[in-house]
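Below is one structure, written out as structure tokens, with a few remarks after it.
Every protein chain except one is present and positioned as in the full complex.
Order of writing sets the chain letters: A and B. Residues in each chain are counted from 1.
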Amino acid sequence: MSVILEARGLSRQFGGLRAVDGVSLSLAEGELHALIGPNGAGKSTLLNLLSGELPPSAGRLLLRGADVTRQPNWRLARAGVGRTFQRSNVLREATVLENVRLAAQAKLARGWGMLRLAAGDVGSVALAEAALARVGLAAEAGQVAGTLSHGALRQVEIAMALAIGPRALLLDEPLAGMGPEDVPAHAALLRDLARDHAVLLVEHDMDVVFAVADRVTVLVDGAVLDSGTPAAIRASVAVRDAYLGHGT
Amino acid sequence: MEVAGRRGHAVMGLVAVALAFLPFWASGYALQLTSNALVAAMFALSLQLLVGGAGLVSLGHAAFFGIGAYVLFLLPSPLSILATLPMAALSAGLTALVVGAFAVRTQKFYFLMVTLAFGQMLFFLFHDTALGGGKDGVFVTRPALSLLGWEYAVPRRDRPAVSLWLNLAVLTGLYALCAWFMGTLYGRALQGIRANEHRMRALGFDTNRLKLGAFALAGACAGIAGHQAAMTEAFVNPDMLGWHRSAEALLMILLGGIGALHGPIIGAFAYVGLAEVAQIITERQRLVQGVVILAAVLVLRRGIAGLWRRAA
Partner (left out) sequence: MLIAQVLNGVQYGLLLFLISAGLTLIFGVLGMINLAHGSLFMVGAYLAFAVVRAGAPLWVALPAAVLAGVALGTLLERGLFRWFREREHLDQVLLTFALILLFEEARAALFGNAFHGVAVPAALDFSVPVTADFSYSAYRLAVLGACLLVAAGLFFVLERTRVGAAVRAAAERPEMLELLGMDARRIHTLVFAAGTALAMLAGALAAPLYSVYPNMGEGFLIISFVVVIVGGPGSVAGAFWTALLVGMVDTLGKAYLPEVAGLAVYVLMAAVLLWRPTGLFARA
């Protein structure tokens, strides 16, 4: 199992506040790595560091061994880091297919190739359809994105991330706001994605996390409290005190 | 932003043909007015590439329009239009490339300020220095309509008609170029940037580079419009680079509808027409303009083109 994305001692400061403090973490292909922690623990910030949205104050980020620290998000996306966002970030006025096709185009068409006509661009359409099929939205391709249910929109997000052909997938609370009837199918999708990607899952739904994850890292106050198999984390006293113990 | 379909383009074609017949029965003044509207439409269309196309609202676009116009002053005359027109496009486009390199890294209101400031800089360049031939403007020689030695010398009385046909042809060409461009993968990417630039970057698009390309192309098209303005009037003046011109073009886009590529064309004609009518009624031109903007912003949310779509 090759390590795709690796964080070494990543830190991020905002003025006097240390949002992320010396976090080391690695994502390997074929593995679903869950990131959990209380609100304000720094999970979102860490995700932003891993995807290049924010430059770190200290530490290094490696993508398949190459140092990509401080590279902007679009470079990391091109290099193979795909992500979804907590708040659905789709283009609401366009169709589902066009949303995903646009994502597929990012890699396929560069430079002068972008002057090809979009209508009938087989390459990007094919990739988009494949991504939609994988997430189970093939039937909704022609619908306007804004009309979709919340759960379906989360699936579109994943399809868009898939369409750029990433090696690593960073999923930011994909189950947030989802109705309980949609969860099992979605969880199954997450496990399926882990087969051929290095997946990082940020989630609050503990049942899902412990059901699908291969590894779990617990983040508290910006630092890694513990990291290990789901069983080990569940058994950890420190984790229970800090996080799981509250009200469970 | 939509590009009209077959039916829309058929309608536009019919209108263009109707306009082409204008010289056979309309007065010289009407022809002049129509030419002005056509040139305004060209300029507004070039700006629509940025506004409706990429979500970039620029207040410095007139600078590229003015540069295209001043090319006729700066180049030795007489030259063929086949030389001057590309020169105008190239000069304006290259200038836009330089300005864009600064501007494109900024967003929304900051972008507005930066483009306005650079536009003013270029205005002062032509207003204060010897480059522009003076604050009040200067007459220019129209380029010759010649090709490989054969020239069509336009008799004076035919000038308004020939200007109109030429402007009609250039506008048609510009529109075809813009329609094609927005239909390419590049155009789709720009639309994505307009909708959600952050999202596009997260997908791997180098949005600054894409915006820069659009900025340069729009600048070149503005240069073509400026060239036609200078050619029609045989006069150029520094105000052609002023930001009020840019604001007017934005208004034409708003009037016609930001949601359609042909919106600014409708808007330009509506604006020129309204200005004519308003002049007859009142001297308070600014009041009319201000009220029209308020009406368009508060009531006519999708512009005139949007009305058509709602009815259809």
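The rule is simple: a residue touches a chain if its C-beta (ideal position, glycine included) is under 8 Å from a C-beta of that chain, and two chains touch if they have at least 3 such contacts.
Since the model is a prediction, treat every value here as computed from it, not as a measurement.
Undergrad: The chain left out here touches which displayed chains?
TA: So, spelled out: the chain left out of view touches B.
Undergrad: Give the residue, chosen from B:A44, B:V57, B:M182 or B:A202, that touches the chain omitted from the document.
TA: The one listed residue touching the chain not shown is B:V57.
Undergrad: Among B:L94, B:A117, B:L145 or B:V162, which residue is in touch with the absent chain?
TA: Spelled out, the listed residue whose C-beta touches the missing chain is B:A117.
Undergrad: Would you write out the residues of chain B that touch the absent chain, in ascending order?
TA: 51, 55, 57, 59, 102, 105-106, 108-110, 112-114, 116-118, 120-121, 124-125, 127-129, 243, 247, 250-251, 253-254, 258, 284, 286-287, 289-290, 293-294, 296-297
By our rule, only the chains that are shown with their structure count from here on.
Undergrad: Go ahead and note the Å separation of the Cα centroids belonging to chain A and chain B.
TA: Computed value for the inter-centroid distance: 43 Å.
Undergrad: Which of the residues in chain A end up touching chain B in this complex?
TA: 51, 53, 72-74, 77-78, 83, 85, 89-94, 98, 102-103, 105-107, 109, 113-119, 121, 124, 160, 164
Undergrad: Would you tell me which residues of chain B are touching chain A in their complex?
TA: Within the complex, chain B touches chain A at residues 183-189, 191-192, 195-196, 198-207.
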